[in-house]
Every structure is written in C-alpha cells, then in structure tokens.
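Here it is, the structure, as structure tokens.
The complex is shown incomplete by one protein chain, all other protein chains being positioned as in the whole.
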Amino acid sequence: MRALRVLLHVPGRVFRFMRRDKNAATGAIILFVLLVLTAFPTWFTPHDPAAEIYTPGAAVSWSHLLGTTSFGQDVFSQVIAGTRQSVMIALIVGFFCTVISVIVGISAAYMGGIVDDGLSLLTDVVLVIPTFPLIIVIVGYLKSAGFWLMVFVLVFTGWSYGARQLRVQALSLRNRDYLLAAKARGESSWYVITVELIPPMTSLIVANFLGAALYAVLASAGLQFVGLGNLNAESWGTMLYWAQNNEALQTGLPLWALAPGVAIAILGSGLALLNYAFDEVANPALRPVRAMKKRRVA
Amino acid sequence: MSEPILQVRDLRVEYATPAGPAQAVGGVSFDLAKGEFLAIVGESGCGKSTLLFAVAQLLTYPGRLAGGEVLFDGVDFTTLKPEELRLHRWRDISVVMQSAMNALNPTLTIGAQLTDACKAHTEWSDEKIAQRSAEVLAMVAIDAVHLKSYPLQLSGGMRQRAMIAMALLLEPKLVIMDEPTSALDVVAQRSLMHQVETLRHQLGFAVIFVTHDMSVVSHYSDRLAVMYAGEIVELGPTRQVFDRPEHPYSQGLMEAFPSLLGESKQLTGIAGNPPSLVDPPEGCLFAPRCAYANDECRSVRPELIAYGNHQVRCHLVARTRKNDA
Partner (left out) sequence: MPDAILKVQDLTRLFRVGGFRTRGQLHAIDEVSFEVASGEIVALVGESGSGKSTIARVLAGLYPATSGSFVFEGKAMGRREVRASRGDMPMVFQDPFGSINPVLRVGHALLRSLKLHRPDIKRADRFAEAVALVEKVGLTPGEEVLRRYPHELSGGQRQRLGFAQALASRPSLILADEPVSMLDVSIRLGLLNVMKELRDNEGVSILYITHDLASARYVADRMIVLYAGRIAEEGLTTEVIGSPQHPYTRLLMSSAPDPHLAPTAFEGDDLGEPPKVINPGPGCRFAPRCPLAMDQCVVTTPPMVALSATHHAACYAVKP
C-alpha cells in the first residue's frame, strides 16, 4: 500500500544521512550498541550478573571492570544485563504512546467539530493528571509491578503530551493547498491522511516517539528506584534501588550507583541525538540539492 | 547633481550558506539627490531588498556587509556604532516594509506604536506626541479615531498607509520602501502611490522604492535602476529606461508586461534562471541567458559605464556607444 511504501523509504534515507551529520551518527551508534546489548547481553557479560559469588565491595580490576556490589555481584555485568529492560521499555512504551497520540491528535485535527472537541477534552484531562504520583498510586495499589503493568501505566500517562503537539501541527497543515489539491483530484479522506498529511509530520512524530521513549526510561527507572518495580529484575533502576538501600556512595562503592545512572544518561543522549536525523529525513528541503543536468524554463 | 544626500559606493553584501558565501550584492554604487524618487526594480533573488537593508544598516546574520560605503549627508553609516546610528534612524532615514502585518505589532494599537516610535527617537512631551500622531494619520487620510485601533481591525490598504504615516513622524530626508504595494489590490495600490507622491511634493523627502513590478512606479519615479544577480545593470531617467532600454535584461523585462490598452501582441518572458550567487559565472552574469552574448561577454565582467545620465553595464552597449562617439 502506498503509505507503507512511503514509510519504507525512510530507513534508506536515514542511512545515507547518518554518514553526514555527526550528531545523528553519534546517536545512532549509541542506540545501535545498546540494541546489540539488548539482544545479546550474554555475549558481553563476563560474569553472571545475579551471582553473588565474588568478593563484595571489590575495587575496579580487570576481572571486575566496575568493581562489585556489597552482595558480591559484578557491577559491569549487571549494567550490561540491565540494558535489555530499559531499552525494551523505552521502545515499547514509545511505540504505543506514539500510536495513540497519532490516532487521537490527527483525528481530532482532521475531523474537527465535535470529534475534535471530545478528543481534545480527553487529552487535556489526561495531560493534567499528575503523572508520577498517579503511577505510584496505581503501582503501589497493585503491589507487584510486572513489566507489562509498568508499560500499561506509562503509556496511559504518557500519550497525551504528544497528542496535543500532533493535533496542533496537523491543524496548521490541514488547510495547506496541497491537501485541498489532493481532495480536489478525488482522493479519499483515508488517503489524504496517510499519504499527504502524515509524511510531512514524520519528524514531529518521530520526535514524539523519542520523547516518549526517554520519558519511559526515566519514569521506569524512577519507579524501580523507589522500589515499585520487580526487585529481582535486572535493570538499571533496580540497581539504583539496591545501591541506595545499601548506601553505596557512603560505603565507598560509588560505581555501583553511578554506573546505572550514567547508562541511563547515555541512552537518553542517544535518543536525543537521533532526533536530529529525523528532521532532515522528513523534510526534504533540508537535504542538499543535486545539480540538475539540463536546465530549461524558469 | 547638486549635493546628493545619499552616496552608495561599491556596496557588497554576502550571505553565509552551507555551500559557501553567496554574493547577494556585488559592488553597487549610486547617488541620490535631495527629494529624488529612485525605483529599484528586479526579480526575486536579484538582491534589491538586501541592498535596501544594507543601506539602512539593518542586515542580520546570515547576511553581512562585505565592503563599500554608505554616505548619508557626508557621514559614512557603515563606520558608525549602533548608538550613533540610532540618532539617524527615523530622523534622517525611515523604512516602510513590505507587509504591514509583519511589521506592525498585532498586540498594540496604532497610537501606541506611533508613540513608541516617537519615544525611541525624540524627547517630545505626551501632548506633542499625540498631536503629531494625529497629524501624520491625517496626512495619509486615516481618521484619528484609529489611533485606538489594532492593526487587525484595519484593511490592508489602511495598514500600509499607517506604516507610511509612521515613517513620516520625524520628517525624514529619505524614506526607504520595500515593495509596500505588493500585498494590495490594484485600486488601493494606485491610491497609495498617489498618496506617496503627494506627500513627497509636500514634504520634500527622497524615496528609494524597491519592487518587482515596475509598472507600479513607472509613472512616479525620477530614475529607475534595474538589478540583476546583485548588480545594477541599468540606471537612468525612468521614461528613458522604459522606452529605450539598452541592457538586454532590461529589454526583456520591459517586454514582459502585457499592455492593458496598448497593442495586443504575443510576448515571451526571459528564458533561463538567474545564476548561482555562490558560484557565479566568470564574465557577465547575464551572459548565460543573453541572446547577444559573445566570447568577451562570457569571460570579462562588464563595468557600469555612464553615458550622460544613463548608465549601462554591457560590453555590447559600450562597443556601440564607442563607435557612435
């Protein structure tokens, strides 16, 4: 289908672009590395992350690149293993948030009238709800927080910001002449929305995805840090929880606390840097122009 | 000409682009006499608006003054510091922009904006400001009641006239206008031009008027300058340039206007596109599109040569004139 074909062009363009813009390339490399770690953590973990068999509180050494925790676990392996949870939550929550905000935002803008009024009201109400306290209440009430519950809660509280932004942008594009031209030549509404309206908004949609992903990483880490996640899961947030609980900083094991924090920051930076790439992909006017071979009429 | 109030000498402006600096204005020189109406005409991208901004010292990044002088009453504006320039702004030179909706603040009333302009450049009392505001509005046939109106409440023609009123607050010696009529309908346009002309005769200010549509100025300007790719290619008395254009580009441009009442004939535009300003051609910038270009044209950049009161930048014209002399 046409819309799909248009979207499939994106990876090719992204690739060609990466080679030029350093910011985007850096972001892409970071994310690529993290994706590899997500897929194949065992290739990179020198030791079993959960095993508590090593010398507790050991200093940095070749065998333990970041030292060990006060339980005798290898910090480095834990960080590597924790990548999976964080990256997965970022991508999954980002994806669902984006899908919902695209559907809600664009429908509201395109259909206008009472549909717009209703969807905008819904968006605004959800937007105004204070997220973190709500998450804590829900998760605290349900006692145990499995992965999918966390995803659900984060998506529920995260989609409204993007929906608002997308609605505004879709509204500004709605009366562009090229949409009227498409309508005038007889295209159906569905076609106009998917092929003419959404592609120029790609950069904003991707920015939304990256923003939602970042939000998910930070919020999930925060939840786990306060002890509301699954405390046996291997993730950066739980590492922070255990580090905090065992007073890592005070007992001379700073790397235990810093390593997951830095890892979260790296993931966040990767997401932000990659944002630059999509701006150029989605907006051809920002791409360099190839010289035309023959020139004719002005 | 008797003491000119404005002398522009070899003005150059560059724009920073990803592909390197673009020569937007390349060595423009002209004089402007007191009370004279000079029209600068050219298509999009020829540098006319950039030239105007450079003269008024309003260039911002990525544009940059790359050389030349702007002498107003003997003072070189390009060497003045911003505080010194401010003393000249609005008193000596004022500017009327292309689109009043872009230049007027939509959240302030007309009266408030006139007051702003007065306060920024004078020490007038509030009564004097109020009196002068009503005076300038009357000059452009706007009722003083509109001092309390917001720009959105006025029609396009009225907004443009309000801009002109604002430009005349301090009775400047020179008013610079950047396509002030292009957003207006034909009757409003005619009315505005007539207004400008009447005021010019009354108050004696000089005008530099930039436009892409020369029919608008054809009956009002004293002299006409044709710009192409950042250079003046022809400059002379208006009627002379219209009726007997010498530069091939001017000739093409004059031919590009369908006549309303005159003879009805098939016309053609000028084929081709303006040259790249980042990587301009070696010789004459118009040579790639010129039907008469020869080898000299393509290798040597022609100078702007004066023949009496008419200046033309063309090798072929220079050759013909020399033969005639």
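The first chain written gets the first letter, and so on, giving A and B; residue counts start at 1 in each chain.
FYI, contacts are C-beta pairs under 8 Å (C-beta built on N, C-alpha and C of every residue); 3 or more make two chains touch, one makes a residue touch a chain.
Values in this document were obtained by computation on a predicted structure and should not be read as measured data.
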Taking the entire complex into account, which one of A:Ser120, A:Thr202 or A:Asn230 touches the absent chain? A:Thr202
Among B:Gly35, B:Gly67 or B:Gly156, the residue in touch with the chain that has been omitted: B:Gly156
Absent-chain contact - pick from B:Thr79, B:Asn105 or B:Ser259: B:Ser259
Spell out the interface residues on chain A facing the chain that's missing from view. 6, 176-178, 180-187, 195-196, 199-200, 202, 282-285, 287, 289-290, 292-294, 296-298
By the contact definition given up top, give the residues of chain B that touch the hidden chain. 43-44, 141, 155-158, 184-194, 212-216, 218-219, 242, 252-254, 256-262, 264, 266-270, 273
